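Attaching a single structure in structure tokens format; questions to follow.
Removed: one protein chain of the complex. Kept in place: all other protein chains.
Let's turn to subunit A:
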Amino acid sequence: MNAHVKPAASTALSRRSLLKAGAGLVLATYVARNGVAYAQDGAAAKSVNIAPNTFLVIGQDDTVTVLCKHIEFGQGPFTGMATLVAEELDADWTQMRADHAPSNPVLYKNLLFGVQGTGGSSAIANSYEQMRKVGAAARAMLVAAAADEWKVPAEEITVEKGIIKHASGKQSGFGALAAKAMQQPAPANPQLKDPSAFKLIGKEGAVTRLDSVAKSNGTAEYTLDIKDPGTLTVLVARSPRFGGKVASFDAAAAKAVPGVVDIKKVPNGVAVYADGFWPAKTARELLKITWDDSKAETRGTAQLLEEFRARAKKQGALVKQEGDVDAEIAKGGKLIETEFVFPYLAHAPMEPINAFIHWKGETASARYGSQFPTPDHAAIAQVLGLDIAKVELKTILAGGSFGRRAQQSTHVALELAQVAKAIGPGRPVKLVWTREDDMRGGYYRPFSLHRMRGVVRDGKIVAWSDTIVGQSIMKGSPFEAMTMKNGLDSTAYEGSNEIPYQVPNFRCDLHQVDVGVPVLWWRSVGHTHTGYAVEAFVDQLLEAAGQDPVEGRLAMMADKPRHAGVLKAVAQLADWKGAKLEAGRARGVAVVESFNTYVAQVVELSMGQEGPVVHKVWCAVDCGVAVNPDIIRAQMEGGIGFALGHILYAQQPLEEGRPVAGNFDSYRSLRINEMPQIEVAIVPSTEKPTGVGEPGVPPLGPAVANAMAKLGLPRPTQLPIRPGDTA
């Protein structure tokens, strides 16, 4: 199965152009149209009001291409969307293909966001019904076409594995009937299968990823691979401190580098245009720039930590309160206090940030791994002074994201358009960030601190207080109104305010601080730190209460059946009670819900010369209906490896405002020799499907900490666990 990485029709998605390209059926209309349509090519620009809502293209060769409104950067939406469509269409898996839908906020919006975008582990969650309806409607239209053609009642026609059949012996593939099917009215509310009839959804081995082959032989195309004729590679010299500006610069030496075409001042710094990466990089190093740091952030992380600590001594803005924590503390009992400190983290996706645009003066067309096409599209149009209908934006495969490409600030789209504007129309430009640019370029997981206090009395946890100090991700972003309550950013406390445990006296409060370092959601967002704080702390309190980590948690989860469900499942999978461990080994457990997906993990580790060595991780996940079990397992595996690398090694320290780590030698990544064995159990569920891209991450860190505690070591209070380690 090959990914349809560059189908002929990929950049021209008007109904007319698809037909020209030999596509038989272009399925329309599941999202109400409001008369606004963004042009994708000249033909569509002339007919903006009739742009169909296309999710599906059936070729005359029987291939079915699903236009995926979500970006494929590893989490599997190509395969997921195609599974949903194929299920209801009764297609054969080998005829399925997928490609990215172009930017169009009306046709391709994320039903949870209201604009086109991927994030919050929402791809399957928001598309489950929508894509099934697309498949079911297409099936009904094909059947109606066959009935017409064969002069038989539609009810007598069956569809199986891509073949439309009638008892008379008549049969056809989809391609031959596609054109006729398109003349049929699209049913407004097509009948969906009962889950008991599913052949692909939730079935082990029924589908394989659509993109595996192209991603194993070098043919999958990423932004860095774009080589349209005349494309210039652009590197920008940016301020070493966040908020710094160019005071003056001397480009004489840089300009003399062979292959350099131009050098321009742009809002973010100085842009070098060259006919390749190497001359651009060589020239950038020869620029002499004086930076104006008068508005720059100049604090280092050591100073921030002191400030955060001082704040945490006092109560912050109240997020949630039940009972009376202070009164309970005053009553006595075992008071346990601890602090957890979480560093700035870079996402460091394998493919550093980049983007391509060809501004032709009157129109522009951009191509890159845009995770939020709607705001990116608007930003590009605005910088270039073009009507949005004159700008085309096509999402392509990206080498990972982990949140990094979902830019509510649209900073990459802006920079892309600015570098295109600075050199003028007619020059296709590929903006490339080096790995160092990416690591030192900000948009980190916020630096944050939790001060925890809890009281244990008579073997029970009777009070719990969590004071959080952190920076807001949403403040000043277009999502501020949607995600901030009473001026407080819910992503700073999500998971800390609603713990799954019944504790009679509870408080969660937040000091939301301003730091001039751009921050962003990072694979599982707030849960990256709240999951650790809550799960390491509850374990510590249960230890003080003399309770078993699994039994103790379950006893406080009476009203949390899905948390309890995964916890029991993982305990069973790992044989928590019965397993005899090798000498020197210990196990820890944690359970975290994020994005409505429930994940529990058990970690088995020993202490090596330099720190914990994780041997095995057991993982139970409840994500509602499991659409693609193998992709769910893959996301749990990947989430665990991603989490482990970061809690062991990763941090982005700032010295006088300058990010220190620049590459994988100083920002150490997990390698294969450190990857534990992993066993995943998917808990059967009939709940609506929820996402799996992020939820595998949060439980791993605290499970490691809790296993270390079993070996008599303190639970790490400052991450990463091995801060001094570089590769």
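We take it that a contact is a pair of C-beta atoms (placed from the backbone, for glycine too) under 8 Å apart; a residue touches a chain by one contact, two chains touch by 3 or more; residues count from 1.
What we mean here is this: contacts and distances are computed from a predicted model.
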{"item": "Listed names \"(2Fe-2S)-binding protein\", \"Succinate dehydrogenase subunit A\", \"Peptide/nickel transport system permease protein\" or \"Acetolactate synthase small subunit\", with the criterion being the UniProt name of the chain not displayed", "value": "\"(2Fe-2S)-binding protein\""}
{"item": "Among A:K215, A:K245 or A:R722, residue touching the chain not depicted", "value": "A:K215"}
{"item": "Given A:P153, A:G169, A:P185 or A:P258, the one touching the chain that is not displayed", "value": "A:P258"}
{"item": "From A:T65, A:S172 or A:T233, residue that would touch the chain that is not displayed", "value": "A:T233"}
{"item": "Residue of A:L670, A:M708 or A:I721 in touch with the missing chain, whole complex considered", "value": "A:L670"}
{"item": "Hidden partner chain, residues of subunit A it touches", "value": "1, 73-76, 208-209, 211-222, 224-225, 227, 233, 258-259, 275-279, 282, 348-352, 397-402, 434-435, 630-631, 634, 637-642, 644-645, 663-665, 669-673, 675, 677-678, 727"}
